[in-house]
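This is the structure, below, for whatever I ask next.
Partial complex: the chains shown occupy the same locations as in the complete assembly.
Note that the chains are named A and B in the order they appear, and that numbering of residues resets to 1 at the start of each chain.
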Amino acid sequence: MHQGGACAVFRCSDCRPSSIFLRVKSLTEHLWFEIAGRRGFINITPTVAELVRRSGVAEGLCLVNAMHITASVFINDDESGLHHDYEVWLEKLAPHAPTSAYRHNRTGEDNADAHLKRQIMGREVVVAITHGKLDLGPWEQIFYGEFDGRRKKRVLVKIIGE
Amino acid sequence: MHQGGACAVFRCSDCRPSSIFLRVKSLTEHLWFEIAGRRGFINITPTVAELVRRSGVAEGLCLVNAMHITASVFINDDESGLHHDYEVWLEKLAPHAPTSAYRHNRTGEDNADAHLKRQIMGREVVVAITHGKLDLGPWEQIFYGEFDGRRKKRVLVKIIGE
């Protein structure tokens, strides 16, 4: 009965009521993006929400991260004025030009500033899944942030829970 | 026996010794804050630690995130001089005034700087739970960071593990 085929979903009569045996589930998805310009932000919340639905996870965690080191995944407001402000601000904190100011660019790249901007905006977000849905605040939206576009790049969505 | 009532916590005799069957548990809690001023930091470590205890999770992860996009959750020192330094530094990197310098503020808000400051300090922390407790370093304390207060805001604590 216990040798490979039997099944049990159960509550534990000798445990506290909160102890419920649950199934671990996971989902892995790679999203592809190609931004036409050097920089841009894309709201990926609907895509991530759909993956959560498909995962069947009711309670868990959803990791969303850029797989490239000149891009970010972050959570903030879907408001174009704010996105403009981010653009101006990041350019001030880590200017693209003069590209010769960065030692990294001696490798033949011109994207050192993108590696810096991405550290400000972050690589990843971890979002709770509650009752089968992304547990986001009222204005929280998940963005892909590109700082060195004009080529294909990936975002990883990893969902784990029960 | 396996139909809804029975219980088992077991080691697998035909698995490697490290394979232990464990119960997935989760806990979700929303904490509310209202800071009287525009900015402020609150040490929420004792509250999070108590939620970990209540969750019954022995080994797992604890996500703590701001649910609002002008606030942060971060880990650093509980030292008032440092908090003053953060305040001065963030105001230098992303000044509140002149509010007209930000396009976001044309929406009627005056909090564009708060959206920027929060990106520096971060949205969330993920803390390990080991032997039933937050696995924090000697000086690590979890803070709620408010950059546009004077209204109620939430922090989400999501605990998952076994």
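The rule we apply is simple: a residue touches a chain if its C-beta (ideal position, glycine included) is under 8 Å from a C-beta of that chain, and two chains touch if they have at least 3 such contacts.
Quick caveat: nothing in here was measured; it's all calculated off a predicted structure.
Asker: Count all the copies in this homomeric complex, not only the 2 that are shown.
Answerer: Oligomeric count for the entire complex in this file: 3 copies.
Everything that follows uses one rule, which is that only the chains that are shown with their structure count from here on.
Asker: Could you grab the centroid distance between chain A and chain B? Build each centroid from C-alpha atoms only and quote it in angstrom.
Answerer: Going by mean C-alpha positions, chain A sits 17 Å from chain B.
Asker: Can you list the residues on chain A that touch chain B in the complex?
Answerer: Within the complex, chain A contacts chain B at residues 6-16, 18-24, 59-61, 74-77, 79, 81-82, 84-86, 89, 93, 120-122, 125-128, 130, 135-140, 161-162.
Asker: Which residues, counting only chain B, touch chain A once they are in their complex?
Answerer: These residues of chain B touch chain A: 2, 4-9, 23-26, 28, 56, 61, 63, 65-69, 93-94, 102-107, 112, 115-116, 118-120, 122-124, 126, 154, 156, 158, 160.
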